[in-house]
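Note that this complex is displayed minus one protein chain, with the remaining chains in position.
Order as written gives the chain letters A, B, C, D and E; numbering starts at 1 within each chain.
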Amino acid sequence: MKQLRRLRAICVLTAIFLWDLVVASVSVARIVLAPTIRTHPAIIAVPVSVRRPWAVALFAYFTSLTPGSTCLHVSDDRTRLYLHILDTQDAEASVARFKQLYERWILELEA
Amino acid sequence: MFVILLISLIGACVMPLAARVIGRGAGLVIALLPIGLLAAFVSMAPVVERGWVLGEGRNWAPRIGLDLTLRLDGFSFLFCLLVTGICALVVIYAGGYLTGKPRQERTRFFTLILLFQTAMLGTVLAESLLVMLLFWEATSILSFLLVGFDSRSARARRAALMALQVTAFGGLMLLAAVLMIGHVLGSYSMAEAVRQAETIAASPLGTPIVACILIAAFTKSAQFPFHFWLPNAMQAPTPASAYLHSATMVKLGIYLLARFEPVFAATGWGRGVVVTVACLTMLVAALQALRAENFKSALAYSTIASLGILTLLVGLDGPAATVAMVGFLLAHALYKAALFFCAGVVLHATGQQNLRALGGLARVLPFTALACVGASLSMAGIPPFIGFISKEFLFEAQIESSWETAPLAIAVIVNAAMVGVAGVVTLRPFFLGGAKHRELRNGESLSLVAPPLLLAVAGLLISLDPDWITRVALRPAVAAVYGRAVDVDIAVWHGLTPMLMLSAVVIGIGALIVRYWRQIHIRLRGAERFDRLALEKLWERSLRGLMHGSRALTGWVQHGDLRRYLLVVVGGMAALIAWSVIAAGAVPRLPDAGTLRLAPALVALVGLGGAVAATRAQSLFTAMIATGLTGFSIALTFMLNGAPDLALTQFAVEALLVVLLTALLMAVPLASPATRTPAMRRSDAVVAGVMALMLVAGIVDMAAGPQGSAASAFYSEMSYLGGKGHNVVNVILVDFRAFDTLGETMVIAMAAVLARSLLMRRGRAAQEAAQPSVHFSFQAFGRVLSWTLLAASLVILWRGHDQPGGGFVGGLVAALSFALLSLAYGVERAERTLRAGPLTLVGIGMACTLASGLPGLIAGRPYLTHLWWEPVWFPKLGTTMIFDLGVYLVVLGAVLAFLFGLQREATK
Amino acid sequence: MTILYALTGAGIIGCAIFMILSRNLVRMLLGLSLLATGTNLLLFLAGRIGSEQPPIIRDGAKALGVSADPVAQALILTAIVIGFALTVMLGVLVLRAWRSGGTVDAREVDAAEMVGPAQERDDLHG
Amino acid sequence: MTLTILSAVLGLVLAIALVLAGWRMVRGPGFADRVIALDMLTAIAVGFAALTAVTTGRGAFLDIALGIALINFVATLAFAAFLERKRREP
Amino acid sequence: MIVVAMVLMTLGTAFVLAAAIGVIRLRDPLQRMHSATKAGTLGTALLILGALLTGTIDRTGTGLLTLIFLLITLPLVAQVLARASYVSGSRLEGIGSDPLDGELDRTDEMLR
């Protein structure tokens, strides 16, 4: 049962990964090709719930795909991710999205 | 004669050993050798007497034109008698003279003297000019060793070097002359040269030949302006001076001149030069002889004067001159050797050489005084000594020759001076000045006084009964030199002749000189401008100038600035190409334009742009990135033109360069302030641009030429059928041209050895380096990625024979996998993962590569003939795989040697 | 294309020479790396260009059809690796020079040109 | 045929991308800009490999594509590591 | 099928070009990094996919491996490059507050 849950998590993550990749690329392309470059970059800290190192790495990994976000740094105690966001208006919303979209499934894997 | 030479040579090596065993009497025992040789020559007298020429030839190196031919004619015979006879006396004398010296030194001295005897005999017996040259040079070297015998003395060494350098200069001139004669005549025979004197003189090389011969002779015989080495050579032990620097070696120049008289006579100017040089020499030498302060140098200058007279006689035409030359040669050898012996005894006894400090020795050295008197009378030309006869001949020759009175006048003056010197060196030390020396260091002994006495007596006996020597030695010698028999009539009394008158005048003036020597001497010494005539200062100054000039030149050329060195190279190369192209006179061709493919063109231009940017980059990092851009674009270019293997390798190399060079850049400062002035940069740019243009011209012209390679066609055909591989490039690398790859593998291996010896090794770093600070994710994924790369490298290695890949790229990718580990976790971790040392990998790889060729060799085929096995359970197995595996291991090990070392150094 | 590539290769070599003439040893090193690159491009032209087909025999075929010249490629492959080894080796030398003298300026790296008693102290080895 | 033409055109586009990336590599201004542009080259090179594979019909070029992906990735990481470490020195 | 292939290839190339333009146009290294890694890599992936779909190449496995490897390494490269840019003191345009300040050492002056 646990294996099955994990399999499902992996599938979901892969799907999210591919989808996010396309979205990220398209949005970057849109920004780039716009007549004037208008970005609102920010660095934000994301608290991490997963504990295992590989899980943290996986979380960091997925956050680096989403539209214009990249994990800059993982705090030494692995409790926070620091992300660079290419174009964001609302940092809080972004954090929530990461936790909701990825961390949930990674927790599933970690379990 | 070979036998004689051989005996002489072997004897020279063996006999002196007696000096190790025997103390005092050693000289007498050793003298048996020259005496025996003398006897051997005397036994040939009947042959020579008849005017026959004894010839002997051995093939030595006929293809070189070198035949070991010897010839004994009258002139050689005379020299042989002198060389062996005086050698015997010298050896006996040295036996006494050297008592008190260590045995080892005595042995050395005797060896050198006897070797010298051999060399002299060889020189005068040689018929082939090349053989003569060999022995001639040997005399120079032995003279060098003898002059510098007392090598502790700086003066002796300086004198020896001077003698060597002057005579070696002459030797080279002789070499040139001999080779030119050989070129003109096609033969190195001396007889031939004499016979074809006219041909030689008339050839375009005539002038240089004669000039070279004259210089060679003048240096050897210490003629002006090369005379200065001889007085310095008196640093040699006295027996050696007596032998080399008066009796024999210095006469070789005369020998050479006499032999080649027909040749220089055939030119319009030869005689003139010889006579002029002789006269100058005589004057200078006479003057210096009067100025000389000590015994030996007075004798040395008088020797130079005598050599001048001999040269003069060779230069004069007519038979009388020849007769006089031969006669004087003999007379001089006898009395001058004797005088040197006497000087030696005095020096040995008193340790004092200064003529003004010596006096009254006749009482303590009676026999020496006696010998000295005898020899001096001969030198002064007082009848009935042999010197008188030779002087008569001299004046006769001058009167009979076609020359005007100037040489005659000079000869008179010089001879008068000789009388004076003879008187002085006899009277002052032995008879005048009271008893200055009561205590002697060494007294007379039989071996010390017998030789000079014998010589003095010989001088007297010969002149009293000249028949035998005339018949046996003089007449044949004259005949040999003059080319035909000349009636030689030697007698003390010829009646009242003009020659007698001249002799009387000479003796008269000489007597005056003896009387007023002190005044003349002091006066002349005071006149320092005469010092300059010695010319040794000039020689030394020019040598020093040469050294300084060389140093300055070298400093200018070898300035140490690497940039200018390389500029010379690149500029020189560009000039070389330009010369080559212009001189070849070919017109550049253009290849077919073909179609322009835009994308590849753009890619190539990006590469060029990267290179340009690299030259302009301020920071080294930027320069490196720009360089990388170029490498990358060229890799793409390879790929776009059907060269996937090249592309892959180039990409791998670029990546590894990044890994390795960033380690270097980690250590050094990145900012690179300008090291060149704008003007330098401009000139560098011009040179680089010209070089590039030259290359474009060549490459474009090449590409326009016909195409088609038989090798390519063969490889395309045989790669699969013969090499069992689809990837032709790889089959070339591991099979067709595997030997290149083998060599290249060795190159990489040696680079690894260098890296390992220059860079820090594991365990040398005191503490474990801290974990590198990298992104957490990098460390999380690093290991798995590294294993991925390693696996990929094995796949690349395995598939290489049929698809792009192979040992090289495989090894590079494997190295990258370790690079990844070291970047993520530090170099310690990467090294631990490898377990074996990089050099061990390299060694194993080398062994694999080398061994893969052996089965073929064992199977009786050439090395690196690959064997294949196609079992049912596996596609194919071949020794190429072992080969490629070896390459893989070497590349991996080598890159890791660099990687680990550089990273350790960088993080230190 | 040949002319363009010839110009590119020679141009790279020209730039490389310009860098080699610099007195900064690292710059010189990069120049030598460039030099190898340019040389390889020129060598590539020796085999002529024209086909994009790699010299790899197609599956099932016994011989190579029209393709780029394999010999030139094999030579360049060797040259690339040798050039790499040389470049890296020079890098090691430069690093050592920096470690011992604290400079990468060729004018100050001149121990070899200074001969004499000064350098004799440290060069006796058993 | 259309495929060949398309490949040529796409190749040109890739070449232009190469020019742009090259420009950034050379101009900087920071080391980081240059390294990032360098990483961009990987994508371009792999793209070229794929296009060449299409025009020649040879899979060998896809092998190269994989090789490039594997190899250049390490170069980027090495540069990144360099930037990380070099900062500690003045 | 061939049409799909051609479309994918064109689209991929377009992405690569867009990424290159982004590398030129965006204002700081971190922003350029987003463009270079994400758009660039996606473009390449599409290009490979298109090439595989043309049917002229018999190396589907290799192509897919390349694709997967590229996609897997992409976020990693992005993270590492981002951190390297940050610590090497790159100018960050338009960043208000920086929570990383004090957490991660950063060169004061941009390495250039």
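Assume a residue touches a chain if its C-beta (ideal position, glycine included) is under 8 Å from a C-beta of that chain, and two chains touch if they have at least 3 such contacts.
Just so we're on the same page, contacts and distances are computed from a predicted model.
Colleague: Quick one: find the hidden chain's UniProt protein name among "Na+/H+ antiporter subunit D", "Segregation and condensation protein B", "Pyruvate dehydrogenase E1 component alpha subunit" or "NAD(P)H-quinone oxidoreductase subunit I, chloroplastic".
Modeller: The record names the chain that does not appear here as "Na+/H+ antiporter subunit D".
Colleague: Using the whole complex, pick out the displayed chains that touch the missing one.
Modeller: B, C
Colleague: Among B:Val570, B:Leu670 or B:Val687, choose the residue that contacts the chain missing from this document, as touch is defined above.
Modeller: B:Val570
Colleague: Among the options B:Val53, B:Ala357, B:Ile399 or B:Met746, which residue touches the chain absent from this view?
Modeller: B:Met746
Colleague: In the complete assembly, which of B:Leu496, B:Ala679 or B:Ala710 touches the absent chain?
Modeller: Residue touching the absent chain, from the options given: B:Ala710.
Colleague: Provide the residue numbers of chain B that touch the chain removed from this figure.
Modeller: 60-64, 66, 130, 133-134, 137-138, 140-141, 144, 148, 151-152, 154, 157, 160-161, 164-165, 168-169, 172, 175-176, 179-180, 182-183, 205, 208, 543, 546-547, 549-555, 557-558, 560, 562, 565-566, 568-570, 572-573, 576-577, 579-581, 583-589, 694-695, 697-699, 701-703, 705, 707-712, 714-715, 718, 722, 735-740, 742-744, 746-747, 749-751, 753-754, 756-758, 839-840, 842-844, 846-847, 850, 853, 856-857, 860-866
Colleague: Considering the whole complex rather than only what is displayed, give the residues of chain C touching the chain that is not shown.
Modeller: Residues in contact with the chain left out: 13, 20, 25, 28, 32, 35-36, 39, 42-43, 45-48, 71-72, 75, 78-79, 82, 85-86, 89-90, 93-94, 96-97, 100-101, 106, 109-117, 119-120, 122-126.
Everything below uses one rule, namely that only the chains that are shown with their structure count from here on.
Colleague: Under the touch criterion given at the top, what is the topological distance in steps from chain B to chain C?
Modeller: The fewest steps needed to get from chain B to chain C is 1.
Colleague: If you average the CA coordinates per chain, which chain's centre is most distant from that of chain E?
Modeller: B
Colleague: From the C-alpha centres, identify the chain that is farthest from chain C.
Modeller: In terms of C-alpha centroids, the chain at the greatest distance from chain C is A.
Colleague: Taking each chain's centre as the mean of its CA atoms, how far is chain C from chain E in angstrom?
Modeller: Centres of chain C and chain E (C-alpha means) sit 31 Å apart.
Colleague: At what distance in angstrom does the C-alpha mean of chain D lie from that of chain B?
Modeller: Chain centroid spacing, chain B to chain D, equals 60 Å.
Colleague: Touching two or more other chains, which residues of chain A qualify?
Modeller: Within chain A, residues 60-61, 64, 71, 73 contact more than one other chain.
Colleague: Give me the residue numbers in chain D that touch at least two other chains, ranges are fine.
Modeller: 14, 16, 18, 28, 31, 35, 52, 56, 58, 60-61, 63, 66, 70, 73, 77, 79-81, 84, 86
Colleague: Which residues of chain B touch chain D once you look at their complex with the stated criterion?
Modeller: Checking each residue of chain B against chain D gives 597-600, 602-603, 606, 609-610, 613, 617, 621-622, 625-626, 628-629, 632-633, 635-636, 639-640, 642, 644, 647-648, 651-652, 654-655, 658-659, 662, 665-666, 670, 772-775, 778, 785, 788-789, 792, 796, 799, 803-805, 809, 812-813, 816, 819-820, 823-824, 907.
Colleague: Can you list the chain A residues touching chain B in their complex?
Modeller: The touching residues are 53-54, 56-57, 60-61, 64, 71, 73-74, 78.
Colleague: Spell out the part of chain C that touches chain B in their complex, as residue ranges.
Modeller: Result: residues 1-24, 26-31, 33-34, 37-38, 40-42, 44-59, 61-64, 67-71, 73-78, 80-89, 91-96, 98-99, 104-107, 110, 113-114 of chain C touch chain B.
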